[in-house]
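Shown below is the structure under consideration.
Omission of a single protein chain aside, the complex is shown with its protein chains in their original locations.
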Amino acid sequence: MKRVTTRPQPPTPIGESVPRRDGVAKVTGAGRYTVDLGMPGLAHAKVLRSPYPHARIRAIDTAAAIVHPGVIAVVTADDLPDVHLVYGHSVADHPLIATGKVRFAGEPIVGVVADDAVTAEEALRLINVDYEPLPYSTSAEDSLGADAPIIHEKPGEQRAHRGFEEDIERTHPNVCSHSRQAWGDIDDAFARADLVVEGEYRYPRSYAYAMEPYNAIARWGEGDLTVWTSGQHPYMVREDLAHCFGLPLSAVRVVVPYVGGGYGSKSYTKIEPLTAALALRAGRPVRLALSIEESILTTRGDAATVRLRSAFDRDGHILGRQATILLDTGGYAENSPLVGRKAANRLGGPYRIPALEVTCSTVYTNTAPASSFRGFGAPQVTLAGESQIDEAAERLGLDPLEIRRRNVLRPGERPWPGVRGIDADLLADLDLAASELGWDTPLPAGRGRAICLSASDAGSEPMTTSVLRVHADGSVTVTCGSTEIGQGSSTVLAQMAAGEIGVELDRVHLLQSDTAAVTYDRSTGASRTTTLMGLAIQAAARDARAQLVDWAQESLAPDGPTVVEEHSGVRIGDALHDWGAIVRAWFGGHAGECIGRGYIRRHGTTEEMPPFWEIGCVGVEVSVEESTGEIRVEKLVTVGDVGCAINPQLVEGQDVGAAMMGLGMATREELVYEDGNLMNGNLFDYRVPRTTDLPELHTVIAERGDGVGLYGAKGGGEGSLNPVAAAIANAAWRAARIRLHEAPFTPERVWRALRERDATGG
Amino acid sequence: MPDTIDLEFSVNARATSIRIEPRETLAEVLRERLALTGTKVSCDAQVCGACTVLVDGLTVSACTFLAADADGREVRTVEGLAADGELSLLQQAFIDHAGFQCGFCTPGMLMAATALLEEDPDPSREAVIQGLEGNLCRCTGYAQIIDAVLAAASLREATR
Partner (left out) sequence: MIPRFSLVRSRTLAEAHDAFASGGGDTAWIAGGTELLQVMKMGYAQFDTLIDLKQIPDLHGVEERADGGLRIGAGTTHRTIERSPLVRRIVPALATLELGLANTRVRNTGTIGGNIAFAEPHSDPATFLLACGATIELASPVGRRVLTIGDFVLGPLWTAREADEIVVAIHVPPAGPGTGRAYEKIKFFERPAASVGVALTVRDGSIAEATVTAGSLTDVPTVVPAAVAALVGADADERSLDEPLRRATEAFGALEVGADHNGSADYKRHLATVLLGRAVRGAVSEALTHA
């Protein structure tokens, strides 16, 4: 790993690659995930799912299942009159169990609760459902046709957490949302252009494959509900549960232990309301644990068709970009309206674009629902934008790096009016990537290189809190609503707390993701945790310090002198008093506690949006096998422009993991529908990268202290995924003179492009 | 009344007797009957390797291995890697090199790597890559895992 650091020195242990706090738990198997939890009386649930992509439910015969020995409850929508069945933080269009019709093959229709899981499964086989199949659509284009089947007869109610201000626009009954981003004079840009590049690009339906499948446990008390879940946003889930069951927020507790992978696919509400509904009817705590096949049918990543044209002057300056984007959101809205909004925002990339017009429609289809997934619109639009920059370079006779240098935004420059200026040095990032990739070194025969960029308005909303508690012995507990999904929050947040309050790391403990014990955080996603929860922790530490300084003055030097605040305590004359001593003195005994509170909202440094720009800068060298079309990424360079790496080793891990995930989607991963059914909803036919796919790796971390977070920190974790498909496509051009516009670039797609090249003498 | 089998086997060097149904997989028995939840089930189809355990020193997919077939045999799981509270060289190397993130693949990965190093104590990088090809990880991109295994191997060689 190469580290380029110009930021100010933070207090230890911030900036150090300390070993992960969850290390011993995870390497010994002692760490608990939701799926490992149990309790007395726990019952088990299984779900019957629709085999049809679109159908009315005429009748459900559960008589035989109900009397099957060991069955406790059999639940359909009709058994839940006391529950608000429909939820959705953006568009409330999603019933927790099918009501009258199903909108995708795999939609839950009946839940069975039994003493054990194998009995519940047996009972599923005893249920008969009478369906009236309806015409269906499995592509966004089909859904927009004149005679397309209407998937949602009524639009769902718009809800507060859609993530953007504007109302959700629907331009066709099957349009879930429609976003537009525009500035400048687009017609003038194209009229003046010396070169126009046009094309259509496709990005697949993807499966995040979090290795721990969706699973939850729900337990009812007297008018209160506790749910343990493998989820990323416990406070969002709490809100949806409160809505569904008519409870105040204070009566709903959501607890998230270690999460076995998220990547955005566990953002927002999933199976928690269904699990709680089953527990309500069963009168017992209930575990609902999905298989991987069921998980694939629960949430996937949005597929995209991007029609883009870019206008350039003869020196390669971008004059304008115009695009229409279609996202296939599946049967329900989930978070796709925001993905659509972000896809439109991110189409400009990290470039100065005088005129832009982008529309993005998210479209219902009768496929598994699409929602948040790492990259969040950026991988989809970056394939289009970065392909066209390279194509323009080719046609104008410019080096692909040079054309980018001419167009990247300079630090502080606003991508569009009203947004935060770019908080990154993109020219420096390009130079780092070029140097690591060996851009100017001779290229082995049959290989091609490319470097691609992305810039995402990331961080979601700066809506978060933290509490930092100083105990009577000077040790510290910090509470953070952030979840530990593998990104290392359980370590990094503790590092930041230790650094800010001046207490050694092994005397700082973290309590996370329990809505009853930990104060509000909007979400763990959008690469926001280090930056925004870090600021909340800093604010809480400062609040604690301010109180402790006052307490010291009051209790230890009531008649003077003025106490002096230091990193780990206060100085009175020659004596240093640590925080614990101050707590004990103030309480007048041997105990007590100081409670520091941190509130972060759109105010001060976090007033401007986005909180930060997440940069992607990836370089690849690829080889293309002429006989079979297989592409191999031989070399991979990632530049993590993160402002201040709280834990460099963990930043590197996130960048490599993200890039490899991008490699999967660029070369192999796509969910394929045929006749309304998902053909490859399992790991035999959906291939994620393996050890043998790992290229020669060069990772760089750039720390220029230019972000709004602690010591200039910004977010990471998605940036290195966003440009990967584009980089591979552009490198394939250089290796084999083929243009790849449809990801994944499967062997057959590449082979056909090679043969077409041969046929046209290209 | 379903059939039952009286299973007697060794789990992490501890003699264990338990009455099971023939249909119970080794993963189910470990996790639900013996409270050894370290072994994880992910794909449940023998592809991902999250459920990797050792039976008489050989890796198996516990999700599709009948517990009954472990009768009279030695089963080792992630819970058995640390001896007397001290982490194995491999476990420590995973911590030192951040060879995990969410950790769900980690127990299986550690068992696969343990078997690999027991058979080939000084593997090449290529041998580690090939040896772990059947264990998926969605978080790390594998680089730090491979580094951890090689580091453990060289530490073992150095301390022989």
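To keep things simple, chains are lettered A and B as they appear, and every chain counts its residues starting from 1.
The rule we apply is simple: a contact is a pair of C-beta atoms (placed from the backbone, for glycine too) under 8 Å apart; a residue touches a chain by one contact, two chains touch by 3 or more.
The structure displayed is predicted, hence computed values, not measured ones.
**Student:** Using the definition of touch stated at the top, determine which of A:Glu122, A:Glu212, A:Glu294 or A:Asp543 touches the missing chain.
**Tutor:** Of these options, the touching residue for the absent chain is A:Glu122.
**Student:** From the listed residues A:Leu443, A:Leu556 or A:Val672, report the one that touches the chain absent from this view.
**Tutor:** A:Val672
**Student:** What residue numbers in subunit A mark contact with the hidden partner chain?
**Tutor:** 117-118, 121-122, 125, 627-628, 668, 672, 679-680, 683-687, 746-748, 751-752
**Student:** Please identify, in ascending order, the residues of subunit B that touch the omitted chain?
**Tutor:** 2-3, 5, 21-25, 28, 44-47, 49, 52, 58-61, 64-66, 68-69, 112, 131, 133-134
The rule is short, and it goes like this: only the chains that are shown with their structure count from here on.
**Student:** Approximately how many whole Å separate the CA-defined centres of subunit A and subunit B?
**Tutor:** 30
**Student:** Applying the document's contact rule, which stretches of subunit B touch subunit A when the two form their complex?
**Tutor:** Spelled out, the residues of subunit B in touch with subunit A are 23, 31, 36-45, 47-48, 50, 77-79, 81-82, 87, 91, 94-96, 98, 100-107, 110, 128-130, 132-133, 135-146.
**Student:** Would you tell me which residues of subunit A are touching subunit B in their complex?
**Tutor:** Against subunit B, subunit A makes touches at 17, 19-20, 22-33, 35-36, 118, 208-213, 258-263, 291-292, 485-488, 649-650, 652-654, 656-661, 682-684, 688-692, 694, 697.
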